[in-house]
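Take this structure first; my questions come after.
The complex appears here minus one protein chain, its other protein chains still in place.
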Amino acid sequence: MTVLQIVFLVTGFVTLLAGVMVVASPKLVHAALWLIVSLAGVAVLFVLLNANFLAVVQVVVYIGAIAILIIFAVMLTRRVMADTGPTHNPSWWLALISALVLLGGLLALILQVPAFAQAGPTAQPAADSGLSDLGTALVDVNRFLLPFEVASVLLLAALIGAMAIARPADAAEEGGE
Amino acid sequence: MHDPWVFVAFLLPIGLLLPAVAVLMGILLGPRKPNAIKGTTYECGIETVGETWVQFRASYYIFALIFVVFDVEAVFLFPWAVAYQQMQLYMVLEGVLFLLILAAGLLYAWRKGALEWV
Amino acid sequence: MGDPFGLIGQWLMDLVTGWGMQPVAALTLLRFLGAAILATVLLLVCFLLIVAERKLLGRFQDRYGPNRVGPWGVFQTVADFVKLIGKEIVVPDGIDKPVYWLAPLLVVMSVVGIWAVVPFAPGFLGTDLNVGILYIVSVGAIGTLGIIMAGWSSNNKFALLGAFRAVAQLVSYEIPMVLTLLVPTMLAGSMGIAAIVEAQKDMWFITAAPLAALVFLISSVAENGRAPFDLMEGESEIVAGFNIEYGGLAFGMFYVGEFLHAFTVGVLFSTLFLGGWQGPGAEQFPLLGLVYFFAKAFVVWFITVWIRGSFPRVRIDQLLSLNWKFLTPLALLIVSLTAVVDKLAVEQGWSRILALLAANGALFVGTMAVLGAYGRSVRLREERLRATAGGLSTGIAR
Partner (left out) sequence: MIPLSWYLILSALLFCVGAFGVLARRNAVGILMGIELMLNAVNLNLVAFWRYLTPGLIAGQVFTLIVFAVAASEASVGLALIISIYRRRSTVVVDEINLMKW
């Protein structure tokens, strides 16, 4: 057991436990907070994978933005959520069975492929140049320019669509003169 | 490779632990005589009306929404900014185009009056 | 006298390995000690910062400020601290205990965490992350989380309302802040804070990007939630805000977080735009770098306190308008303009700084013209309104 392996096991356990709490927690705000713990755990795993940039982006985007959005939505729709009704479907055991079957299939697949048994990374990625390489790749016509600009359009569409949906009908009518 | 993070991995828990010790000290050393009045919700002495979960306006959500989209956008641009000095002009312009596409979203929100707080 | 920090580090390293430790373990131990010392010193410095700020605010408002405990009142915060320890922590019913207690700790942690990447002097910094700038943003996001947790767990509608307001403000002002952070990243070609300071050897970034620096300063002050942006603590409107149900040291921790953050704003501004520890002779004598660093940080911190003491609180609609209709579009323009002009200047062989300065100046003049036109239109509308209102009232009188 190396130190890295221990760190991985602890982080993985926390991430997974938090994930279970997300789906099991009766209070929705608690579920959202557990989701944040789980996301932070994934960020630590990104660090273990030498993806520094993705790790901080994970925190900025997921914890700093998406989680806040989810908490806002939970609070805005709270009155009904405070109810004492069951938090899960009556047929939740069906869901459990499907999830377990899915897990079994995935595990069987993972353990079969020989390439996945690889004990460690083959090559070290470049430490610092990786970031500027990523930046160039995003705007290079021959590489990922199209996905990059499409992501921008996607975000624009999401912004406009979500705004059109979320605003109350009367506000939407009186807006825009 | 993980070297620079070791310090962070120490500093963050310590940053959490030190205030925790201070607060714990306050809890242990301070007197503790709870009663029903002290346990009530504080509203400058006025009795609380209704429950805590009053409905909030959706404007808060709208601002959070615009924030999320722009946050993702800014984060996308950071690798671009790092690579900026090795770039040709057209690559720089592509990054600016990325910015301006989203600026259109801000303009839309502005025109639609979603940025008004009324 | 060449490199005291390197020497001290080497000496400590030798000392610990001399006890028979593995070099890796010794390095880890030293890092742990460094982190512990940094966090402790920061929280202790807070005692002085609070007194200094209160004294300054007192002078700005033509009064003495704290002057009873110790010489010039420097022990005032210690006395306050002792008082806060001795207070009963009144915990209201119906709170969500783990969340309630975790919230103030997270707020302090988010501020202390920023200091991990701050370079105090050449070769004297916690750690040199290659994603330093985004690390600062991400740690700051945890503070926002702490505030919403505090507001939610308190079971008080004013706390919740205060938290909603605070979060709306914090997330809004994060956008211009993050956007202007792109400018130093572009100019330095790196997100590492040490590399950014290194890149300011010849010129500070404030000379190349004065507008970006200004926007960054404004949005940082707003992120800190102090006057004129102290809406999250509107005593007269929402009782106190998200921290209303906190007492004793738990409340003190929010206070500590705020005051430490104020100084951190100064540190970040001086690091990103004023060259950090850079200055004449700092390369040869790292101790001098430390002096420059703190001198610059204190100047910026003084300016933020001055702003706090001078401006009245804005309304929430003004706050959000200022951000979304002014700072964010301006930040977008600054980033686009800086990117294009700098690239053109390098390709055409113009002087970089002059081109950037000219672009900034043009943008400033343009912004002022737009603001002036807007102000005139508002004044005109008000005058017209007043005229019709006056006509009405005379009509009624007749």
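When the chains are written out, they are named A, B and C in that same order, and each has its own residue count from 1.
The criterion applied here is as follows: contacts are C-beta pairs under 8 Å (C-beta built on N, C-alpha and C of every residue); 3 or more make two chains touch, one makes a residue touch a chain.
Remember, predicted model here, so these are calculated numbers, not experimental data.
Student: I'd like the shown chains that the missing chain touches, ordered by label.
Tutor: The chain that is not shown is in contact with A, B.
Student: Kindly note down the residues of chain A that lie in touch with the hidden chain.
Tutor: Contact residues on chain A toward the absent chain are 2, 4-5, 8, 12, 15-16, 19-20, 22-23, 28, 31-32, 35, 38-39, 42, 45-46, 48-51, 53-54, 57-58, 61-62, 65-66, 69-70, 72-74, 76-77, 79-81, 85-89, 92, 94-96, 98-100, 102-103, 106-107, 110-111, 115-125, 130, 133-134, 137-138, 143-144, 147, 151, 154-155, 157-159, 161-163, 165-166, 168.
Student: Which residue numbers on chain B touch the omitted chain?
Tutor: With respect to the unshown chain, the touching residues of chain B are 58, 61, 65, 68-69, 71-72, 75-76.
Convention: only the chains that are shown with their structure count from here on.
Student: Which chain is in the middle, if each chain's centre is the mean of its C-alpha atoms?
Tutor: Central by C-alpha mean position: chain B.
Student: Check A-B against B-C and say which one is joined by more contacting C-beta pairs.
Tutor: Here the pair linked by more C-beta pairs in contact is B-C.
Student: Where the centres are mean C-alpha positions, what is the separation of chain A from chain C, in Å?
Tutor: The answer is 28 Å.
Student: Calculate how many whole Å lie between the centre of chain A and the centre of chain B, each centre taken as the average of the chain's C-alpha atoms.
Tutor: Centre-to-centre distance between chain A and chain B: 17 Å.
Student: Averaging over Cα atoms per chain, report the distance between chain B and chain C in Å.
Tutor: Once rounded, the distance between the two centres reads 14 Å.
Student: Among the residues of chain C, which are close enough to touch at least two other chains?
Tutor: 129-130, 134-135, 139, 160, 164, 167, 171, 174, 189-191
Student: Give the residues of chain A touching no fewer than two other chains, as numbers and ranges.
Tutor: 52-53, 57, 60, 64-65, 68, 72, 75, 127, 131-132
Student: For the complex, give me every residue of chain C touching chain B.
Tutor: Listed in rising order, the residues are 28, 31-32, 34-36, 38-40, 43, 84-94, 101, 104-106, 108-109, 111-113, 115-116, 126-130, 133-135, 139, 155-158, 160-161, 164, 167-168, 171-172, 174-175, 178-179, 182, 185-186, 189-191, 239, 244-245, 248-250, 252-253, 256, 316-317, 320-321, 324-325, 328-329, 332, 335-336, 339-340, 342-344, 347.
Student: Quick one: which bits of chain C touch chain A in the complex? Just the residue numbers, please.
Tutor: 96, 99, 129-131, 134-135, 137-142, 144-145, 148-149, 152, 160, 164, 167, 171, 174, 189-192
Student: If you look only at chain A, which of its residues touch chain B in the complex?
Tutor: Residue positions touching the partner: 4, 47-48, 50, 52-53, 57, 60-61, 64-66, 68-69, 72-73, 75-76, 78-79, 82, 124, 127, 131-136, 138-141, 145, 148-149, 151-153, 155-156, 158-160, 162-163, 166-168, 171-172, 174-176.
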